[in-house]
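Dropping a structure here in structure tokens format, bear with me for questions.
Removed from the display is one protein chain of the complex; every other protein chain stays in position.
Letters A, B and C name the chains as they come in the text, with residue numbers starting at 1 for each one.
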Amino acid sequence: MADTKHNGTAAYDLASNGKVDGDGTGQNGYKVIGTRPVRPDGVDKVTGRAVYAADVQMTGLLHGKILRSPHAHAHIRSIDTSKAEALPGVRAVVTAADLPVAEDKIEDLGEGAINLKYLSDNILAHEKALYHGHAVAAVAAISPHIAEEAVSLIDVDYDLLPAVMTVDDALADDAPILLDTLRTDAMGEIGAQPTNLASFFRHQRGDLDAAFADAHLVVERAFRTETVHQGYIEPQAATALYSADGQITIWTSTQGSFAVRGQVAEILKIPVSRLKVIPTEIGGGFGGKINVYVEPVAVLLSQKAGYEPVKIVMNRADVLAATGPTSGSNIRVKIAVDVNGKITAGLAELYYEAGAYPGSPVGAAANVSLAPYAIDNLQVDGYDIVVNRPRSAAYRAPGGTNAAFAVESVVDELAEKLGMDAADFRILNGAKEKDRRPDGVQYARIGQIETVQAIKNSRHYQTSLEGKYRGRGIASGYWNNWGGQSSATAALNPDGTVNLNEASTDIGGTRASISMQLAEALEIGYEQVKTRVVDTDTVAYNDVTGGSRTTFATGWAAYDLGQKLKQEMKRRLADVWDVSPQDVSYEDGIFYAGDESLPFVEAANVVQREEPLMASSTVHPQDFGPGFSTQCVDVEIDPETGKITILRYTIAQDVGKAIHPSYVEGQMQGGVAQGIGWAINEEYIYDDEGHLLNASLLDYRMPTALDLPMIDTILVEVPSPGHPYGVRGVGEVNIVPPAGAIANAVYDATGVRMDKLPISPANLLEAMWAKEAEAAGKPVPGDD
Amino acid sequence: MANKTAVETTLNGEETTFLCEPRQTLLEALRDELGLIGSKEGCGNGNCGACNVLLDGVLVNSCLVLAPEIEGRSVVTIEGIAEDGELHPLQQKFLEHASLQCGICTPGFIVSSKALLDENPNPTEHDVRLWLAGNLCRCTGYDKIVRAVLDVAQNNA
Amino acid sequence: MAKIWIPPLMRSLTAGQQIVEAEGETVRELVAALDERFPGVAERIIDEGRIRPGLTVAVDGAVQSRGLRAAVAPDSEVHFVPAMTGGEGSLQ
Partner (left out) sequence: MQAFDYIAPKSVDEAISALAAGGEKARPLSGGTDLIAQLQEGRRGLETVVDVKRIPELMEISISADGLKLGAAVSCHTINANQAVRDAYPALIDSTHLIGGTQIQGRASIGGNLCNSSPAADAIPNLVVHNVSCHIAGPNGRRTVAVEDFCTGPGQNVLENGEFLVSLTFPKPPPNFGAAYLRFIPRNEMDIAVVGAGASVILSDDKETIQSARVSLGAVAPTPLLVQEAGDVLAGQPISEETLNKAADLAKAAARPINDMRGTIAQRKHLSGVLTQRALRIAIDRARGAKTVDELGRLNGHGE
């Protein structure tokens, strides 16, 4: 049975919300897990002392700036850097010619399989500029202002090519080809012709044609979603110090210091042993700070500038134009039901824009698409397509929001046509243990149905919504989560505290959630654990903070460290007490053997009189459980302007076990806020030539505090069977349902089914006008 | 290269003189000339609030102030919010409510919230959201930030 | 015998069969057994002695970081699925 905690209602209560519960009253027998202590890095972050990447200072620091292509698609005929080099204060200028030659070969660098030539080419364009904002040259100078002036003195001769901006442009018969050597990879079968279709795959089971033919009801719809950005508030920044002995140190804002090390090593053909990456505090990532952008350029500039350190800080326009947006997409969904409302067949075709180089998240999207439902006859097709937009990067449950928007819209329409409650329809068809996800793999214990049930039982869903132009919608979503590799060490101090060194950058309170798992394992207080995020020279390889893995996997390493320390302490105490190690027990923070007993703090001293004690742990857990979320939203539409107001929002999510409930809620609320932005306003706006028009936080409209209500959270705890504390990844799945939920609420309010994102005022107004025209004139066309 | 000019100002209560180029913004001067890195640049054009400071007690984006403009005036940054080693109640409540995740926007939010409570010690949720609309946070969905500010206000009442 | 789910785009090699049974104690042995019956399968799955980039293998519901060396039980269910490219999920 799932354990649910309802936190907050629309009329929230300050006394019961966000209450700090650090006094050892965690639940289910836990002492630390489930409490809400203050994070270790908190004081530095509220006082302005925390050092982020742009804050790094050192003697002789040079400042780098990057010149970017003003064109979406162009051959680079030549680059003249002489005027920039002549400007006083300029110390180095680099172009792609300064990069080592990269092989046209796919490698797995620990951050996904990638063609090495593409990886290098995205750092500095070699022969072609492939998007507006593509880096083409860089300068290091004694001040940022001089570097900026120098950049404007670089002369690039471009030969313009037609811009390929969308799926349709890219797949047209006469489409200009972005990458000459690209051939379609269809699950290992390689195409013969140059193409913009990088890959194609299919999941398929059962007999789809027969199921559609026999169906009671079929709904089929096509959708379009636009490119959106992660929108982290801290622009990318890195400082490189290239010592004359060849050792290189990089301070950077990254989700994975080892991922940076691997990519820089590959791009610059440097052995990893010569690179040390120091992760600074990081101002948001959401998937966008896994790929490197400025780090290799800073290293190159440092090398060329006589080994002076070089810092590159992106500005906001650079961030939006040249770093990680996630894919726009064209999606077609067709779902059939029988007379009882049971889904009998589902089809999803996903066309995702990868940006300038292959690698859209369509693979993940395919698994998200129909995941919440048990479907015997299913087909999902995925297409990865290159277009003249920035290389797409991961963004919180990559690809999932697009796919769920499409599927959840169709599901809502089916429920409505069947006359069924939207939650009941999802419960009837909900996937559970032993059902199969779209790629055919069987689920272990999952909590999809529990999340729908939690929404159905919520005060929100149980309270009816009154008023004209108001509507309610729900939607579900899936995310696979991830385990990944983590390394950590723990040193016992003689005063009974423990120094925990781990390498997962802390973006949202993971130092706290990892400390808590070690404290729980050792049955000591949270404040006795001092957790630090360390550099790549200090612990072994550690995967990125991403895939909702950090509290799960690095927390597992912390648990493992606790077990190891405890075991060694017992062994040494047995020696001191002259008993056998099996006779030493540990309970409630006290070691016992016969008449002997010693509290942890004193034991820490005793066991280290002759030899210090530290433990190390490396883990690579495979048994991570996926996450599900169901969400409910009330909206109000201004019928004269098409503007959506979010009145109320409730999210139920299967969180496994919430280690630090405040940060779990925070992940849920943050993911929903991003999903709301994606649903109603965020989009990349390009002109016909592929120029990005809205590369600012004024016109790339992320939600402000005034655009959102309080976001109520229901923590559904279906412990993940694979983890010692039942942890499931909680960071990502929350962004999957919002667009679908809002689209369904908009339909409920207006009778308009939106087939595109964002549901901006302009788009919704147009759709409402089209519906009025249809109602006034032509008969409503049948759709089934 | 432009000549540097000397600027005399009161910074977090201390008389301070520093050199800057006229084209340097207050944000640049704070970070690069004065070593006060708590004010952050999220956008550089007044649309995110991460660099917010108080200028003669009024909330402003330090990225949209030229450094020489603060001659003879008083500036309070995030570094000046805690007094005598004691966290300001806003700082304390931001910690307790887990109102920060990545923390990059936090200094701006705390400075803005202080300005709000200085002007309006008893704001409604709507007042808080309206006042803080110029501060972008991408991690939290604002829920826990708004709660922390209301909690401080409630304790004021 | 282990049950191997054949990816749809490889079913032309298995005469349209969705699920094929084969014997083996590791994924590598299964692929070898398959390739004997359905020549060409191994080439589509393996590149330079490893599972080809962009593809992963799941045994009994869990993606296997050991790839071809992953152990298979007699009643195991084996899937070759596209890696979840472009996201943190691709990092498996």
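As a working rule, a contact is a pair of C-beta atoms (placed from the backbone, for glycine too) under 8 Å apart; a residue touches a chain by one contact, two chains touch by 3 or more.
None of the values given here were measured: they were computed from a predicted structure.
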- [ ] Counting contacts across the entire complex, name the shown chains the missing chain touches.
- [x] A, B
Task: Candidate in contact with the missing chain, chosen from A:N681, A:S720 or A:N734 - done: A:N681
TODO: Check each of B:L11, B:L59, B:I104 or B:C137 against the chain that is not shown and name the one that touches it.
DONE: B:L59
Task: Touching residues on subunit B - with respect to the absent chain - done: 1-2, 5, 21-23, 25, 44-47, 49, 52, 55, 58-61, 63-66, 68-69, 71, 112, 115-116, 126, 130-135
TODO: Provide the residue numbers of subunit A that touch the chain removed from this figure.
DONE: 145, 148-149, 152, 317, 640-641, 643, 645, 680-681, 685, 693-694, 698-699, 701, 703-704, 706-707, 760-762, 765-766
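To be clear about the criterion, only the chains that are shown with their structure count from here on.
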TODO: Name the shape of the chain contact graph, picking from line, ring, star, complete and other.
DONE: line
Task: Chain pair with the higher count of C-beta pairs in contact (A-B, A-C) - done: A-B
Open item on the list: Between subunit B and subunit C, what distance separates the C-alpha centroids? Give it in angstrom.
Closed with: 56
Open item on the list: Based only on mean CA positions, could you tell me how far subunit A sits from subunit B in angstrom?
Closed with: 29
Task: Touching residues on subunit A, where the partner in the complex is subunit B - done: 8, 12, 14, 17-18, 20, 36, 38-39, 41-43, 45-52, 54-55, 57, 88-89, 145-146, 230-235, 281-286, 313, 315-316, 507-509, 660, 662-663, 665-667, 669-674, 696-698, 702, 704-708, 710-711
- [ ] Could you please specify the touching residues of subunit A with respect to subunit C in the complex?
- [x] 106-108, 110-113, 185-189, 199-205, 287, 290, 327, 352, 354, 359-364, 366-367, 379, 382, 384, 392-395, 397-399, 439-444, 480, 482-484, 543-544, 546-549, 620, 622-623, 732
TODO: Would you tell me which residues of subunit C are touching subunit A in their complex?
DONE: 5, 7-10, 18, 43-45, 52-55, 58, 60-65, 77, 79, 81-92
